[in-house]
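Selected chains only, in their assembly positions.
Should a chain be cited, it is by its letter among A and B, assigned in written order, with residues numbered from 1 in that chain.
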Amino acid sequence: MFPKNTWYVACMPEELATGPLGRRICGEAIVFYRDASGTVQAVEDFCPHRGAPLSLGFVHDGQLVCGYHGLVMGADGKPAAMPGQRVQGFPCNKAYPVIERYGFVWLWPGDPAQADPAALHHLAWAESPDWAYGGGMYHIQCDYRLMIDNLMDLTHETYVHASSIGQKEIDEAPVRTRMEGEQVVTSRFMDNIMAPPFWRAALRGNGLADDVPVDRWQICRFSPPSHVLIEVGVAHAGHGGYEAAPEHKASSIVVDFITPETETSHWYFWGMARNFRPDDAELTASIRQGQGKIFAEDMEMLERQQRNLLEHPQRDLLKLNIDAGGVQSRRIIERLLASEGQAAAGAGA
Amino acid sequence: MFPKNTWYVACMPEELATGPLGRRICGEAIVFYRDASGTVQAVEDFCPHRGAPLSLGFVHDGQLVCGYHGLVMGADGKPAAMPGQRVQGFPCNKAYPVIERYGFVWLWPGDPAQADPAALHHLAWAESPDWAYGGGMYHIQCDYRLMIDNLMDLTHETYVHASSIGQKEIDEAPVRTRMEGEQVVTSRFMDNIMAPPFWRAALRGNGLADDVPVDRWQICRFSPPSHVLIEVGVAHAGHGGYEAAPEHKASSIVVDFITPETETSHWYFWGMARNFRPDDAELTASIRQGQGKIFAEDMEMLERQQRNLLEHPQRDLLKLNIDAGGVQSRRIIERLLASEGQAAAGAGA
């Protein structure tokens, strides 16, 4: 179950560079392409003529053309032309509201009449020249809510990411979870510890000593439908931690946009936004590579967890204090589902 | 749904060169082999002893022997022998009528009592020394009727085969569809156009100029249960087109035998018969290679179309004038199904 009257990240602009892109989102097969003005359009990936996927076609003069018999599909879902045919009476496709902003293409998979651009999650860092972003996308075979759970409980770093960002002190530090309107915030502060490898490299990359004690923080913020942005960082100990002046710390925002594909698979858009050395493309690439490796470590765990849950539908999972972030996030999702009139299912937990 | 009381191409003779061949046709698992006289025989691919596939066995002295415990299966489906056993009381397998003719092995998957060799489709070119044939086979994951639709509407060439046989003028030329008894004929004539790459090569191969205007034709002929033979060619413009004398044209017959495997897969036997330079084996090989590439281009489209249709069972497809060939062909198939007492389903369209 996924809320549909909301904005999801559908793809990255570079995925549209060479032609139409077919992608299933919230169970619906959709084709994305750029029209003559460069605007991204999205319609059902189904040719009304003979059912071929329009994503196997091409874009000609900014119009989407079916690659089987040449039907030209309009961005509004109405067939616009076809060689030798009058298309006025042809059945129409669903057309989807799309916004391209913040370096992503966003889709509203639900009722187009309710699509509200103002409801798009605001990302200040994505519009600021003081920040740089690098990231990627993984296709993961599990319920998107298992990924939300994963990101809203970072104690897993100690185990899944032991060689990069994990450290024993995460487990030992208490976690606090609170609601902020429609957001869930889970935070953990670890004072006067030694930084793990990833953060030592970030300190060095920021011109700071990496062999002195630091204060470390993790502030995970869930926003509906399924965004998790995590403020993370370390500051040389005794300079105020999270509140320390820039010259004493290395910090950034872990960016996670989680888009359901089916009930048991999703598209995971991951990345990192940082406000130091934003013009250093080499640093961006290096962080991206490190982060890509770290997030790949989660994949096997999540996919095997999904299969285990499908095999044990009768088992209730635990909801510990460390799980509060995920539990609260799921409650918000269930409220959205209820408000859309969908049955709120607790599948996966 | 497939008519069963009819002849389908089951395999090519070379597929029987090294031993028994197991192949599913019209939903039935069948084993083919050559007996002592060289005649092709076909029985259910199931050993009555322990259920092993007989196609994993071998042929000894012209008899099919199960590779598990040595049961000898008769060509009539009656177990003929087994070491140390009396086989008179053993259950029998279904045996299938088979004809080897025209360079193919033909199977009658339905009621053997109704099998009529005279009902086999006649192929004059396959028996004439003036003609040469080259071809191959593809295993395609879609309803065999989607392949019939594909071949009875060649406007797809413009899109799917843009670099070889496609050209804009196909779309623009009107198509005519007519019935000839139990056959459906769809034809298109394009006068005074430039030939596309495949036909330029054929003109050259035939010793004709390739840079002058030509008249081009395509005459698709569906015969039940699922054969599509297409007369294709080009003639130097102004010499009578289809009726032009041999020295002015390059022409041939595209041969398509489409054998259902399951409801959503089929064996596609494709090839080309030509009546020029029939002894030129190098030309045969070169045409075969080109045609193999072209037909491979259809595969992804057809298989993705099939998946799209399975996901959208509620959507009606369009039946345009260009689809008339496929629509009429399906009607004939439905009549055959009805006459066999099978429910006529319109699956896939």
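Going forward, a residue touches a chain if its C-beta (ideal position, glycine included) is under 8 Å from a C-beta of that chain, and two chains touch if they have at least 3 such contacts.
These numbers were taken from a predicted model, which means no experiment stands behind them.
Sequence-identical chains in the complete complex of this entry number 3, based on the file rather than the 2 shown.
Methods note: only the chains that are shown with their structure count from here on.
Put simply, the C-alpha centre of subunit A and that of subunit B have 48 angstrom between them.
Within the complex formed with subunit B, the residues of subunit A that make contact are 29, 45-46, 48-53, 56-57, 65-70, 83-85, 90-91.
On the subunit B side of its complex with subunit A, the touching residues are 149, 153, 155-156, 158-160, 171-172, 174, 300-301, 304-305, 308-309, 311-312, 315-318, 320-323, 349.
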